[in-house]
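All protein chains of the complex are present and in place, except for one that has been dropped.
What follows is chain A.
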Amino acid sequence: MLRLKQHREKRDVLGFRLPMLTHEEPELDISEIIVMDPDNTFFMRMGSDSMRGHCILKDHVLVIDRTLQPVPGSIVVFFHEGGFYTREYQPQGTKLILKADEPKDSISIENSETWVCWGVVTLTLNPVLQPQHRTGRYARVCTC
């Protein structure tokens, strides 16, 4: 489950009452805009480059919300014939196209076929840290 950021400790200033202390607001917390519904949010990792055109590359982390219903254009994670796939949701009449960059990677679901929509991708995280920085605690940046 999502771990909320631990707030920085606020130090008291000796002998002097800062006038801005009465105007303090909670600081910015990145998880507020990444995860809307922590109880129903899951994380997965992109394992292929079939969604390169949608700027989802291999090893990007996917933030998946199960409370959303897919609409045309949504990026969905779904289960089909033994594996999990990430594709663009495009219903077309009685057919459902789960679109990838290349037509060969797209999946077409006929009316009778079963598929399981697992969740809607709300956001992807692209790790861009250079390898020489990936040491110590920075080795953990978006690593999985």
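Here is the rule we go by: a contact is a pair of C-beta atoms (placed from the backbone, for glycine too) under 8 Å apart; a residue touches a chain by one contact, two chains touch by 3 or more; residues count from 1.
We take it that contacts and distances are computed from a predicted model.
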item	value
Name of the absent chain as recorded in UniProt (options "glutamate synthase (NADPH)", "Y-family DNA polymerase", "NADH ubiquinone oxidoreductase 20 kDa subunit" or "Urea transport system permease protein")	"Y-family DNA polymerase"
Residues in chain A touching the chain absent from view	1, 3, 37, 39-40, 42-48, 50, 61-62, 66-67, 77, 79, 82-86, 116, 118, 143-144
